[in-house]
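Heads up, one of the protein chains got dropped from this complex, but the rest are sitting where they should.
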Amino acid sequence: MSIDVKKVKKNAFRITKQRGKTALRIRVPGGHLEVKYFDIIKEIAEKYGDGTVHITIRQGFEVPGIDFDKMPEINRMIKPIIEGLELDIGVNIDDPEAGYPAAGTRNVSGCIGNKVCPFANYNTTDLTRKIEKEIFPNDYHVKIAVTGCPNDCIKAHMQDFGVIGITEPQYDEGRCISCQACVKNCRKRVTGALKFENYTVVKDEDRCIGCGECVLKCPTGAMTRSKEKYYRLVIMGRTGKKNPRIARTFLNWVDEETVIKVIKNCYDYIDEYIDKSLGKEHVGYIVDRTGYNVFKEAVLKDVKLRTKAKIADYIDFGGYMYERNRFFSEVSR
Amino acid sequence: MGYQLLNKDFNDILNQLKSEYKIYGPKRFENKGRFSDTDVIGYGEIDKLEDIVLDEKTYFSPKEIIYPIRQTLFYFTEDEVKVPDAPEDKVIVFLRPCDINGIKRLDTIFLENGPYKDVYYERLREKVKFFMIECTEGFDSCFCVSMNSNKTHDYAVAIRFNEENVLIDLKDRDLLEYFENYGKAEEFTPEYIKENKAKVSIPYPEKVTNEMFEHEVWQEYTRRCIGCGRCNTSCITCSCFTMQDVYYDANKKVGERRRVWASCQIDVFTNMAGGHGFREKQGQRMRFKTMHKINDFYKRFGFHMCVGCGRCDDVCPEYISFSKCINKLYSIVEEGNNDEK
Partner (left out) sequence: MMKNNPYLPVSAPITKITKETDIDYTFRLACDIKPQNGQFLEVSIPRVGEAPISISDFGDGYIDMTIRRVGKLTNDIHELKVGDKLFIRGPYGNGFPLEQYKGKHLIIAAGGTGLAPVKSIINYFYKNIDELKRFDLLIGFKSPKDVLFEDEINKWKEKINVTLTVDKGDENWEGNTGLITKYVPDIKIDNMKDTEVIIVGPPIMMKFTSMEFLKLNVPEKKIWVSFERKMSCGIGKCGHCKIDETYVCLEGPVFNYTKAKDLID
């Protein structure tokens, strides 16, 4: 059997442990899709696969048990999915009957966002689609997820780029009844950024993480969301076998445009600094090699930050290294 | 006096009225809803008829216009107490019959309860003219008909909003000069909603004994209510407040005494200096509020406090329905039905 493995992988089919069988991977930007696409997935799974489908951690679908020779047929079948979930949101794919043209940059995942969730500070699906449009198709290995609020249900902290929606609470003193629901809640559930002094809520700007919980708690509408939507961008979180780590804040209180531009710029950065001797290199390891400042300079190219924005001066990514932190005492008997 | 006016003529009149009046109505506050990308419908100054939101109920009632959430009673300087001047502008409020009836309840507390009139309330209240929005459909949670507050004749102007024109019943002769040059005379009598989707039966106050106070029905609310106070802050009839002294400067020489809305559902409402409180459980607080709205006030003044606007239903984050609570009570008191339903 002759299979061009690299081409197959790039076409979003997987090399599986079972010789001769592949698995189709379907992207669902933001993890939200019309149910009509289920019919196609169902048909592929039943006709070509083993009748099952795996829901991936990145919010895609993986249909296993497919013969390699069925790939062209299946690619034609998923045309409506590629059209609906990619072309229609502005992604440029030359031949929608030829399947996905790249698989390096993973599906942009998103929590359910403010379509449903009361905590979310924005429409996450919309943002995932905007990001997808800018960065797909692309072979570089980058993982991106967007989440509606600092609860981070999507685990943005485990991504190369994690986008966290925040808001700047607006306090209308004249509507405040001193119930302190916001103050108590912030102390208990968030960072304790609010204090109650002289019958007025006082905010410690440095402690406020913009979650918007105070807005939710306020019974009079004294606390409302800012008209501007803000984001915190956390970077270079990852799992993996070398150095799993939580992403750290790179930018805070930036706008959507900045988020998208920075992510886009990152591809130029990768292009310039990737170790071309390797088949592929995950962006996080490139940053490890070049250092944060090189990354920072590259991704902020042509980015106009507003005055409210904050940039990390330095990031100590931390996490742990398997090769250094693998020693454990044996359980004494 | 009845008139039929084209919308644009009515807007002209509003424009002219603005020289003398501040005009408030139910309007949309964009992106000011609790959740992101949501609006809130509340009371604010309006410029034109199109600003008035008629197809949604307001989240907050119009009471804040005459009974501000925070109201300065007087300013303190080192040796002086100074009462702030009353606002000069007269006020027009577009509101529905239930809310006009609700303001009657506020009048009762502030102007009739106890030996003194509340001068701060009075001086705003006497400046207000009601522009009654004819309301024949209501909204899902309304139960004004059950509370007998679906009707009122206390208005300066009653308005029916049609697609391109408005019908007006003008009662207040002060406003005649504004209207008489416009539109054509046409008799108009406002209609009132005859039946709500939600209905309540109120137990007769004399049948509500102290045993009811200890009834297990209230335990449900201890479990469900989170004591956020939204039912109070959205209510047209809730009138409770707390006094606050604040200072403006670091050395505390200058400041003010003000009052702010208080909520019987929120902690510390009954707490005295030293911390002792009288209703610690949410169920007790729910009972207190319920009794005030459909029992105690009636015993004191001869009509119920609750006007059935249903806002407390609309705003409760725990989906506690006040009309359901009233009906449960009725079922227990009048029908001896003690089953939890």
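As written, the chain order gives the labels A and B, with residue 1 at the start of each chain.
As a working rule, a contact is a pair of C-beta atoms (placed from the backbone, for glycine too) under 8 Å apart; a residue touches a chain by one contact, two chains touch by 3 or more.
Only a predicted model underlies this, so the values are computations on that prediction, with no experimental measurement involved.
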{"item": "Omitted chain's touching partners, listed by label", "value": "B"}
{"item": "Candidates B:K8, B:H153, B:R223 or B:K252 - the one touching the absent chain", "value": "B:K252"}
{"item": "Hidden partner chain, touching residue among B:N15, B:N271 or B:N337", "value": "B:N271"}
{"item": "Interface with the undisplayed chain - residues on chain B", "value": "73-74, 76, 81, 83, 86, 109-110, 113-120, 123, 210, 213, 239-247, 252-257, 259, 262, 264, 269-274, 276, 278-279, 284, 288, 291-292, 295-297, 299-300"}
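Here, only the chains that are shown with their structure count from here on.
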{"item": "Gap in Å, rounded to a whole number, between the CA centres of chain B and chain A", "value": "45"}
{"item": "Of chain B, residues touching chain A in the complex", "value": "31-32, 34-37, 40, 42, 59-60, 68-70, 228-230, 232-233, 242, 244, 246-247, 260-263, 266"}
{"item": "Interface residues, chain A side, partner chain B - complex", "value": "114, 118, 120-123, 165, 167, 173-179, 181, 198-200, 212, 215-222, 224-225, 227, 229"}
